[in-house]
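Every protein chain of the complex appears in place save one, which is left out.
For chain A:
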């Protein structure tokens, strides 16, 4: 069977809230996007669902490129979720 899993990474305050820095997730649709993956992960993690419910701003990257909710996600991708950046 074809491997449809992706690697999911969490950074900074989002990682602390989830108590998790990475996991695997198996895509359930060929039309997956950043938004559908985040929705599915929120089903899996109470802390993520609570963060979204509380209005936390979550940004994403797909394969190390900043992404939008509509960015497509395919098998083998690395998808990262994190709060707005604060470097410099």
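Everything that follows uses one rule, which is that a residue touches a chain if its C-beta (ideal position, glycine included) is under 8 Å from a C-beta of that chain, and two chains touch if they have at least 3 such contacts; residues count from 1.
Keep in mind that, in the parts below, contacts and distances are computed from a predicted model.
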Chain excluded from display, named as in UniProt, from "Sarcosine oxidase subunit beta", "Amino acid/amide ABC transporter ATP-binding protein 1 (HAAT family)", "Molybdopterin synthase catalytic subunit" or "Trehalose transport system permease protein SugB": "Molybdopterin synthase catalytic subunit"
Chain not shown, touching residues in chain A: 9, 11-13, 16, 57, 61, 64-66, 78, 80, 82-88
